[in-house]
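Here the complex is missing a single protein chain, while all its other protein chains stay put.
Chain nomenclature is as follows: A and B, assigned in order of appearance, with residue numbering initiated at 1 for each chain independently.
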Amino acid sequence: MMKTKLAILVLGAVLLSATGAGAIELKFPPPDFQTPYGLPDLYNPPPAAGFGWWDTVILFGALSLATWFVFKSRSRRGLFLLSIFSVAFFGFYRRGCICPVGSTQNVMAATFIPDVGVSAIIVSFFVLPLLFSLFFGRVFCASVCPLGAMQELVAIAPIRISPALERVLGLGKYLYLGLATLGVATGAGFLICRYDPFVGIWRMGHSFNMLLAGGAILLLGVFVARPYCRFLCPYGVLLGWMSRFSKWHLDIPPSPCVSCRLCEDSCPYNAIDMPTPEHLVEDPETGKRRIRAYVFLSPAIILAGAFGGYMMHEPLSRLHPTVQLSERVAAEDLAIYQEEILESETFRAGDQTTAELHAEALAIRGSFKKGGAWLGAFMALIICLKLIGLSIVKKRDIFTPHKETCFSCGRCYPYCPVEEAGATT
Amino acid sequence: MLEKREFEKSDFMWRLSTAVTVVSGIFSVIVFVLLAVNYLQIRAVDPIDNEMITQMRIEYSELPEQDDALAKRIEELDLLTRKAFFASQNHLRVGAGLLLVGVCVFLIAFKNMIRWKPELPELAEVPTADREFLAYAQSRRLITWGGVTLLAGGLLVSLLTESLVAAPAAAGLNASSAQVTLDGGVDGIEPPIAVAKEYPTWDAMQLNWPSFRGPGSSGQAHFTNAPLDWDVEEGRGIRWKAEVPLPGTSSPVVWGTRLFLSGADEQTREVYCFDTETGELRWKRTLEPFEDTPAESPFVNAETSYAAPTMVVHGDQVFAIFSNKDIVSYDFDGNLVWGRNLGISDNHYGHSSSLLAYGGLIYVQLDQVEEGKLLALDAPTGETAWVKKRDWISWASPILAHTPYGVQVILCSEEDVDAYDAASGKLLWSQDCLGGEVAPSPAYSNGIVFAANEYAMASAIQLTGSADAIQTEILWEYDNLLPEISSPVGDGERFYFATSYGELVCLDAASGEEKWVEEVSDAGFYSSPVLVGDRLYILDKEGTMYIVRAGAEYEEIATRAIGEETFATPAFMDGRIYVRTTAHLYCIE
Partner (left out) sequence: MSKTKKFDRRDFFRGTAALAFTGAAWGAVGEKTEGTVWQLDPNKCTQCGRCTTHCVLNPSSVKCMNQFNICGYCDLCFGYLQPGSRARGTGAGDQLCPTAATKRAYIEHPYYEYLIDEDLCIGCAKCVNACLVFGNASFYLQNRQDVCINCNECSIAKACPSDAWSEVPASQPYIYLTGDKSTTI
């Protein structure tokens, strides 16, 4: 008993002296106990062990299994069951953290901001799906990503939307990626995590608005399959780029295609390209001129984008909490708001002066000028590339999945009659 | 290995799954609605800070004796709210689980519903050769438009959002050319003091009587040759006497040979210019309503009047403000320069704070219940140069203090004394030392700010520290006698003030020691004392001027009656005193 007490007192003395708190003034001096009494231990449990590298191992296993289902067994049911596992494990059990989608930000933070580190496990979560994508296509999206798997499970009565609409809405994910990068680079925070629509569902509780958003996306997902993956997912952009160059990729008929168009109908993602007609409708010269025009114009478009992004620095900078606070304080000083909010009240009680706060906010806004220009240029570049890509008609003889947009979900497998023939013979 | 989609029907399975789909769907919707309602309820009713219980607890703790019945009631209510809270929490948890199960069942049944009533795939029209090409063309168009929309939307948003930090302009009141809001001018904004050259220097201001209680509202006259002897009944020493058309408690201000005064009743607001030599009314201007001028004048207390704030002279302009917050500027010949209304008055005695001017800025202390603020208006244009939020109401006027740390505008409010940088408006320091309904303005002399109010305390605030970080400390406090309306004045060694009960009080500036107290008047003082050399001039409510020695010992010098009710503080200029009574204007020589 006495030993414990002594240990605690020594610990306390070390703590107090180490922090220069010798001058601490206690209103009530600690008692000098007459009866034997030892100060209780400060109970400080270590961080929950988590899964450590087991997370990575399980991710690797799930990715391998998904690859096997896509390429070897060609089993939609296998992928479906794996989806259920992913939702249950990565989603509800691991509560959505750790996830490769969010890890993008950690890696970016470690790249952009000095002194910010990222643990090897998080890097492995970022890299593994990309590597798999580089070799096997987006098998991660198929059934390993809990967000994708969840949406795949609810996509019961999907309708097809027009390919043009699909492409323009798809710009959303590039914008989200750009914004998330900007958020990380300027220290505004992890937007992808903040606006993760499903994390509230994994945890059975979150802000009411985010739960509603998650529910709405899932409800929409019953009819418009995978809305988050197709139109918002920032990590999907990277996976798509990798998958575009993938060594192997899911293909629909292992034996010759009979062009029955059943697969095209089965795909709710507009991810199956049809064979090109034998006779081109457009004079090839017109097409070439168009491409030349786009290439010629693209520097101007990119500059316009950069200008637009630069002009946006003011609203964009409000992503940053310091800028928000600074604006709020300025507005209060101008008597626009009569009430102080908790943030401004705390700020005013603190040591920082208004001038310092404003100076800090202006410095941050300065970084948004640069970042906004980059964001605008990036979006313009994407639009240019899309336009050029849409001017090149590749020659295709059979129905092929589009390597960038195909989620390798295997929905087309059961539809292909050739496959059946192949299986029975 | 390969599972094939079965194009087969089963009517029974279809019916069954349809039924389950419908039931589970309805179930999920109901659970969701209940959950949402429950959630919002929990959010609205916080059991930790239940107002009723808190109120009861306060009541309980203030009771002189133990009240077991109340204690029991509190306990019961407390238990009840806790129970309700935990029940709601439990409902949330169970509800979330039920919703999850309901949705799962719904999804499975829905899937089966579709599976068991399969429709053969409806293929789109046979692909024409140009379908893909058309889709590409459409995509290009849409993406182009998407890009244009993004750019246009972005530009529109950036135009619509205006930062208050970088460009404080239009956000403040009706202002459009605001220059400085940043405390300390972070963005390198030139403080408006740069134009001060065109405005009278401090020396020039001291040779005149530009504002309430003289230059900088200090209560100190530069000329020490004020008359000592006059007699109103005999006309001895009275240079002239003039009628003032409309009433008002505002005091006269003088620049050169012009004396300016404001007067108002409920409907009419007027500015007068008198010739100081002859007492002739040079010009009179009646204010036309401005754009935002309220149709009816806000209520004012009879003793406050509709023209309580004193005018200010600055440069070649005069400025007047009235109880309805119309502020107007004329040049010396009575030509309107600008005028505007400063917004709704929320002040239960009526606006009474006088104007102050320095370095091209007109300071307006608009302390009131809601939306109180300190405005600095650009003198030539009347536009808001900067604006500072004020938290408390008051009826006091701002003073200008030339401190070792720069020129400060010092204000009293219901709670504290605040000092702002005269040029930038940066809040330099704030001292919590007042209370009650504050009408006396502060006084500054020799590094000490003196502020007092009846029902509170008189405090001497010592300024220390550096110009970058001014520190304040309460040097001493005094609460024996306190001023209610009349403002104090200091001569460096002592502070003097007058009470509404007719006492004159002198305190030692360094120690707060009561040097002398003299009950001189039965009528009481509303007008403020003015220090003229080593003499103190003060008018009581009945219009009797007491002239006493400003020193460590009380010494009566003279008592002269004007004989009319007086609220205003007289102006002192080169051997003359200008006194405004309720009805007349006197020039005493």
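Please note the rule applied: a residue touches a chain if its C-beta (ideal position, glycine included) is under 8 Å from a C-beta of that chain, and two chains touch if they have at least 3 such contacts.
This is a predicted model, so every value here is computed, not measured.
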Touching the absent chain when the full complex is considered, from A:58, A:81, A:110 or A:381: A:110
Hidden-chain contact residue, picked from the options A:189, A:215 or A:389: A:189
Contact footprint on chain A, counting only the chain that is left out: 8-9, 11-12, 15-16, 19-21, 23-24, 26-31, 33-35, 37, 39-40, 42, 44-48, 50, 95, 97-98, 102-103, 105-107, 110-111, 115-121, 123, 126-127, 130-131, 134-135, 189-190, 193-194, 199-200, 203, 205-207, 242, 245-249, 251, 321, 342-343, 345-347, 349-350
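Everything that follows uses one rule, which is that only the chains that are shown with their structure count from here on.
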Distance from the mean Cα position of chain B to that of chain A, given in whole angstrom: 47
Interface residues, chain A side, partner chain B - complex: 73-77, 153-154, 156-157, 162-165, 167-168, 171, 175, 204-205, 208, 215, 222, 261-262, 265-266, 273-274, 276-282, 301, 304-305, 308-309, 311-315, 318, 323, 326-327, 330-336, 338, 353-355, 358-359, 361-362, 365, 376, 379-380, 383, 386-387, 390-391, 393, 413-415, 419-420, 423
Residues of chain B defined as touching chain A within the complex: 1-5, 32, 36, 39-40, 43, 92-93, 96-97, 100, 107, 110-111, 114, 121-124, 127-133, 135-136, 138-147, 150-151, 154-155, 157-158, 161-166, 168, 171-172, 181-184, 186-187, 370-373, 387-390, 426
